[in-house]
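Here the complex is missing one protein chain, while the rest keep their positions.
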């Protein structure tokens, strides 16, 4: 397994194809726009070698029978899911943010492991074998693998082939003997700059007329004809400044637009191609573990927010006990998304391919909590921390160190600690609640409205009605005409 | 294992010592005040013999190596806790209410199993051996065992020995060679009329001055000098009426006051006596599985409420799809308490005695949800069901069947079903949301404020602060003087 | 103006036509099923004569230029609406419940005052003149007037004339020279037993095919061919018992089914007949002040709940300061519905008829709060008050006074006050939160979903979009095809 140094070296060797603010990023490990996310991902390699974290971050491969990164493993049991949820919480604790260049890739491997197994068995394809071959090598190479599902989509009321532009979802434009050529884009993809390869999955379920959109494959991040543009984050230009206004150096989230201008994918890296009838299944296989484990991620974020809030209370001269009710509520929020992740993970089912698939209902319930509870946690943090932290309402680091008036600013920022420390804490809370550190947990892994649809579809209303009728001893059959549209 | 018929027979053989409305209840299985709760508990015996429920309701004893009721088993693994949570959900589904004559007893066995083990090992007592002996026999006899913790307590700002009356918590008044004599009361005890025996535990943690209050034992429900008074429930007199105004015949909750007028307990049934330093531990051992599993119970209640609401929507001529958002929210509430129960159960630890003790943090977080979410579920049910069901605002069953105007009432009650059926549904929703069917989940298993104290005590603020400091690269140590009172 | 004695006398003189539990109630002022609501309504007359309440409960008639009950007045100004909101809060404070035999009648007068004015002006009818004549006399006679809107409705997916039975909404079956004959029912009508007359309004807006349902009139409560059946309330049979288990003697809510078996209404009491195009307007005119003023009612309920909770805390030996956060939240809930009622009342408009019509948007927003916030207030009350009060989980008054064991029960019920007092407080909280005292504020005045429809219809989305476009300097026009069904 790689060291963090080797990991960074692997990134440095890749072809530069990432842009931000009109500039081609030559070295992602040192450029201000990308170096922090790489530091965050590098922590995974360092932590994997520490005794206390090793069991969480690594496991033994059932393919190569050696220790591998858990992020490259097949989830085979409730215990694997518990470790997954814990791993996400731990990494948020260590980086203060998302290490998004790994989670979605990890999920994509598992989702396609099950889906390709079904396809091969039912259709006689050889996708599962290909995936197995690729995965073995990937485990040995210890790559960092991002995952990509989201298409631009265009007008949400129309399917891909009815859009004004056929490229608004990623699709095949040519099939060759040795592979396929794809055009389009994947957007808002997390952790791309920190990754070696990208696992592409269909963005949603497709019908036959859109079968060219039902594709899955894996490519190097620096593949030919692939151009990557990093998106903005709130306050992202602070990353180019000196000082602590971008308060966290050892982690950052980035999200990219991947522009595919006729990218060639060799056959051995293609895991779905036009099997539209499996596209929804692939997405559902992705969603179940993702929406479970994200609860750990959000809990890890909450741990840091609780810590930062308590620290600010102390900086203000107040014990965190003053805010006991609020901290208890924040903790309840953290433990709820964590616990629901555990429960969804544990109450799963074993897929014939060997993948353990978490509970659909509980995963999707957790997605709703994940899109709701952190907002309350952040609000409470802002409430505890006071006006200075609510919107980071304090002078810039540059002003705090200004030769003319910086001394005065420090004097007036001091409370139960130095002015500079208090400013750092305020910046951390700004970053966590209204700054660059806020991850997109509302829509990450799909929207809560989507989750509610799944919840609704999985609610057995008729069973519940029968329970009620039996209790009240009601025999009459009551039907409602369902009007067809 | 007993049949439901044998179970009822066992109750009939006991000495009558239960009163309600000034009347001594001769036969609890037929008296209107108690027969419904006994029907509910009897369903446990019937269901245990059905293929689909057997694995949930029974297990193999590790003491007698035979199938026993799960309610008399030692919880030894995550799987046992999962089955416990599922069992509670199932029984609520089948009875529409609490089968409280079993859960607390089940928990008490397990809590004292661990506590007596520790006492024997550390103090050289023989409580664990006694408990083991009693439990073996109890499993063979297949008894129904209620549990009792709550003391009257008197003035909440004072400890037992500082009350105006020493009896305000249950305590030993005499120690004999062959046993102890206890005086006082246990109050609001669930399912007593449906039980054969009662497992008594200390109501809270005690200090040395209150060591006479640190007692645990088991007695027959009809012990000498024990008088039992049933409490009221909303609309409880309807149980004495004809018709469907008490809409559920196959289940009911009851709660009692147990009045101990110098009751003698033989030594072999005493499991704690004056070991005050173990009293808090006993309570905590009780709380962990109780506050986890109650999530299943509340989810089971929610299932029925969802069913009743959807049924009323249909009765009104509306598809439940009209109320999709509300039903999804109700489902989220149900699955949250269920899922948190599962997670708390799974992330536990093995006690040296063999008992599996659920996760304290998650159990207590779930207690808060259990005291909150069902209120929203009930509100939504009332919202879906309309004014007729909100407070059961419709004429009595007697009026609906009145010879003069009953026909008119039925005419005007009809909608997408007969007037009588619609009236029954309205009564069911009244019963579930504002009637006799509402269980006391706010304070059952202790108050949410108590749970919040435990959550707060288990939050590692210092760890969280260190996470935040590391991220923002803060070195300064910030202390707050904690003023001693 | 009447004294409370004269008021009761006026009720005693009426023809008995009210039934409950199959019994014809001979004297509503003494029968257990109705006497408490009449005591509540009688308090209005007593309070009106007290200096501190006079300005709230009475006003000067603009028709007869004498002091009259505010409940019989025309609301003509913001000040009148403020007094209305305050009056509702006061009456809940004094009776612990709804005095529903007056509010809806009061609203009906005002709604039809505006509606008849418009009809007369636009259609040349003489309804407004008739209403004026009747109202003058009603003010002089100082009658108690209930209001009735809600029809049985039957299948909610169908209009009245498409129901299986044409009587499922109240309608005209015959027009004579001297009046009309109506058949059908009004259901869940509040305070009927306490009233002298009933003001009937259309239950919703009707189209032409349902014009026979567009009717409004006023009748004596004891009109010929009108049969009234009282509905049940939770725990209502306690009203027939001795003792404090029905804890409030000086107030109660009742709701009735009014069965019209071809009731004749003389012309001078008919205020709408087949003018279907005014039926929705009449309802909207009713809704605006009702949904505003109900906020005062709910706040008054909350005041009592706060008091009862604090009293129970004290009875338990705890200062209410222990529950400061909860009491503050309860207060916020109370003041929110009160304040929104005031705001809706004040930001109204003057109708040409002289009626002041509150703000539609704010009234309907308040209806949503009224259907939501009291549930939280009640939950918090149950949380503060402990298990004994949560579901009234204590022995009956009869048991507490039992010669054999009553003394023991009192002993164990005592805390920081006598056992009997503590029992009374627990019963009061049960009554207020899960008993007979809970008013139907979810659906009273219409459902919150109905209110949300009105809110949505009154939201000027296009205006808001224009605000956003102007700010972000967006010129492009963005339209969405709205698909017709």
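For reference, chains read A, B and C in written order, and residue numbers begin at 1 within each chain.
Note that a contact is a pair of C-beta atoms (placed from the backbone, for glycine too) under 8 Å apart; a residue touches a chain by one contact, two chains touch by 3 or more.
Since the model is a prediction, treat every value here as computed from it, not as a measurement.
Peer 1: For a quick check of understanding: of C:49, C:129, C:175 or C:328, which residue touches the chain that isn't displayed?
Peer 2: Final answer for the missing-chain contact: C:328.
Peer 1: Looking at A:3, A:277 or A:416, which residue reaches the missing chain?
Peer 2: Within the whole complex, the residue contacting the unshown chain is A:416.
Peer 1: Which one, A:238, A:291 or A:469, makes contact with the chain that was left out?
Peer 2: That would be A:238, which touches the missing chain.
Peer 1: Touch as defined at the start, partner being the missing chain; which of A:64, A:137 or A:408 qualifies?
Peer 2: The one listed residue touching the chain not shown is A:408.
Peer 1: With the missing chain put back, one of A:207, A:324 or A:379 would touch it. Which one?
Peer 2: Of all options in A:207, A:324 or A:379, contact with the hidden chain holds for A:379.
Peer 1: Since one chain has been left out of the picture, which residues of chain A touch it in the full complex?
Peer 2: 19-22, 150, 152-158, 164-165, 167-168, 184-185, 187-188, 227, 229-238, 245, 255, 257, 259, 261, 316-318, 371-372, 375-376, 379, 382-383, 386-388, 390-396, 398-399, 402, 404-405, 408-409, 411-416, 430, 434-435, 438-440, 442-444, 447-449
Peer 1: Hey, which chain C residues sit against the chain that's not shown?
Peer 2: 78, 82, 93, 95-96, 244, 247-251, 303-304, 306-308, 310-311, 313-315, 317-321, 324-325, 327-328, 331-332, 335-336, 338-344, 346-347, 361-362, 365-366, 368-369, 416-418, 421, 424-425, 427-428, 452, 455-456, 459, 461, 463-469, 471-474, 476, 478-480, 482
Please note the rule applied: only the chains that are shown with their structure count from here on.
Peer 1: Working from the CA atoms, figure out how many degrees chain A turns to land on chain C, in steps of 5.
Peer 2: C-alpha superposition angle, chain A on chain C: 180 degrees.
Peer 1: Whose C-alpha centre lies nearest the centre of all protein C-alpha atoms?
Peer 2: Taking the mean of C-alpha atoms per chain, the most central one is B.
Peer 1: As a quick test, compute the distance in whole Å between the mean CA positions of chain A and chain B.
Peer 2: Roughly 40 Å separates the two chain centres.
Peer 1: Hunt down the residues of chain B that sit against at least two other chains at once, touch-wise.
Peer 2: Only 317-318, 416 qualify.
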